[in-house]
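Here is the structure we will look at.
With one protein chain removed, the remaining protein chains of the complex are shown where they sit.
Order of writing sets the labels: A and B. Residues in every chain begin at 1.
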Amino acid sequence: MAAIDINNVHKVYAGGVTAVSDVQLQIADGEFIVLVGPSGCGKSTLLRMVAGLETISEGEVKIGSRVVNETEPADRDIAMVFQNYALYPHMTVYNNLAYGLKNRGTPKAEIEARVAEAARMLEITQFLDRRPKQLSGGQRQRVAMGRAIVRKPAAFLFDEPLSNLDAKLRVSMRGEIKRLQRRLGTTSIYVTHDQLEAMTLADRLVVLNGGRVEQIGAPLEVYHAPASTFVASFIGSPAMNLMQGELHGDRLAIGPAILGLNGFAPISGPVTVGIRAEDLRLARVEEEAMPFRLDYVEELGSQRLVHGSVGDQTLTAAVPAETELVSEMRLAINPRRLHFFAPETGKRIASAAPAAAASVSVAQPVA
Amino acid sequence: MTYTTSPSGAGRLLPWLGGGRRVRSARARETATEMKRVQFSSPVLPYLFLFPQLAVIFVFFYWPSVQAIQSSFYLEDPFGFGSTFVGLSNYADAVFSPEYQSIALFTAVFTALVTLFSLSIGLLLAVKADKVIRGSSAYKTLLISVYAIAAPVAGLIGMMLFDQHIGPFVEMASWFGWNMRVGLSYFDTAFAMIVVAVWKQVPYNFIFFLSGLQNVPMSVREAATIDCRSGFRRFWTVVLPLLAPTAFFLLIINVTYSLFDTFGLIDVMVKDKPANNPITLVYKVYNDGFRGNDIGGSSAQSVILMIVVFALTVIQFRLIERRIHYT
Partner (left out) sequence: MHRTNLSDHLVLIFGSLFLFLPVIVAFMTSTHTAADIHSNGIAITPGGHFFETYEKVLTQKGGFTGEITGARMVMNSLILGVGFAAGKIVLSMMAAYAIVYFRFPMATLAFWVIFTTLLLPLEVRIMPSYQVMSSLGLLNSYTGLIVPLLASATGTFYFRQFFKSVPEELLEAARMDGAGPFKFFFDILVPLSRTMIAAIFIIMFVYGWNQYLWPMLMTTDEKFFTLMRGIKSILQVWIGSQIPDYNEAFALAVLAMVPPLLIVVIFQRWFIKGLTESDK
């Protein structure tokens, strides 16, 4: 077990394409880090650089106290779980688990003990004599994890390990990975494009976009205070509404709607406003609200998502399932729940609101 | 039985038969750069692994090939006392001799007919075998097995079937008043050669066409069934175009087969007496070189054939790339 330091790491391919640029990430011992982002954001490349499967163009990677830039993957004391599992199809499950240990000259008795232990932990003991072909997707997934576990490495690297499973299995395996990692306490880096997986698994999330880190933080931190419009739209489902608005003093104009902010306006001038669907609610009659024209509805059972527009900008709101649907609605939001981003850079604008404001109820405006 | 050839391009079909050559598939174009993301790097190992193959290729491919080109410009003394540089005159002698021209003409006709018939029979059988459910594997086994027969054996069997005394085909021909004299009459020998050459090549075309047909996705066929009532029209407008890559690949393979692989067949069927019998250009290369001891002339003819093969390859690459790709 070890901490992992990723210091100013760059990856530039031979053709001049930059896949990863200037990533700085300190991973504590035992921490579960999830790298998340759309495809092509460099998350897998970053993971593979830690694994030693890609060379590091610039910067350094430290596992424990050792710089491993030039170290062979086999000597980095890491284990990896691949998206397609990469099980050796011609070997039995037992040999799949044992192969890495054999190559390291581990004594036979020890190999047997470790394989037995891992198999027990993953409940695959009865499959040890089978070949990967004879296993179901979920079982293969377990074998792939078993192969990582038996090595007792300093770190686990997961490269989208659940994306080949069906939705239901994915949820249960997700829980299992989390439990296993807690139990073993092994530092883990996990790559996924699925924001839900990222949210549920991570101690800390690293959101990547275009090879750069957009934000690093605990899942809720990232959810509640996305550092950029990219993160705002990537994390959370439905995606955060992003609308163009303008701040004048204490008032925010979004299309036809004008909202009072009760002192939460950080700047003035044009601004990108972020609104989570679940932060919107039907306005009471006397309240300041946005006129919303309903377009269509998605029923989720526990709630309904209403899609429509404010002025010429689209907006999605999550409202209680019993909400009455009419074509023209008025939606209100707690100004504290608004997110502001600079329109040019997409970066979050720190709220100017005083900490005390957090306790102020918006429903009763402070005079 | 499942066939796994991807229908997406002739380039995927591996031209096995030749053991030696005919790859001409689009794949050969790919350079070595399109490789694994992760590779080993070692200063000596790759060369060690490559060495045996390269050594064999240099000694038995490049060296003779260069020699062929070189000696095509020389006139060798028949008694082995040196040789003189004669420029292109070996080529001129070959190309302008009426004998060469008539052999070239025969080769062209032979190639065209063998290719045409073996492709169409192969396609017809494949289409039928693809339709038939009951007994299809028995048909397949019977149709494929002839592939294993070597050209000279095919020639020998063919010769017997066309034999003056015992051949049933000669007898059949006589019912129609055709006095067939294979081995003596130029036309009759040519006829027999073409029949035997087609016979031997049909299985190969059958295998590839069937595999191509079975790779036409079921959903596409079903869609066509809904869109078009006539089965024949469906085949013509939907299935056949999807088979085009296979067909084109086979076209080239059949041309090379007719040009080169029929050597054994021809050698057996002309019974060592090429004098009045039809022969192909490859046979002439052999005959002039080994029988006539005309090394320069034989080499010049070799080089001409090399150019033909080369041209075929280029055409294949070009066309495959330009036209016949659906995915």
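Heads up, the rule we're going with is that a contact is a pair of C-beta atoms (placed from the backbone, for glycine too) under 8 Å apart; a residue touches a chain by one contact, two chains touch by 3 or more.
Predicted model only: the values in this text are computed from it and were never measured.
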item	value
Contact with the hidden chain (one of A:103, A:302 or A:327)	A:103
Contact footprint on chain A, counting only the chain that is left out	51-53, 72-75, 78-80, 82-91, 99-100, 103-104, 147
On chain B, residues whose C-beta touches the chain left out of the figure	1, 3-6, 12-25, 27-28, 31-33, 35-43, 45-50, 52-54, 56-57, 59-61, 63-65, 67-68, 71, 121, 124-125, 128-129, 131-135, 139-153, 156-158, 160-161, 165-168, 171, 199, 202-203, 207-208, 211, 225, 256, 260, 263-264, 267-268, 271-272, 282, 285-286, 289-290, 295, 298-299, 302, 305-306, 309-310, 313
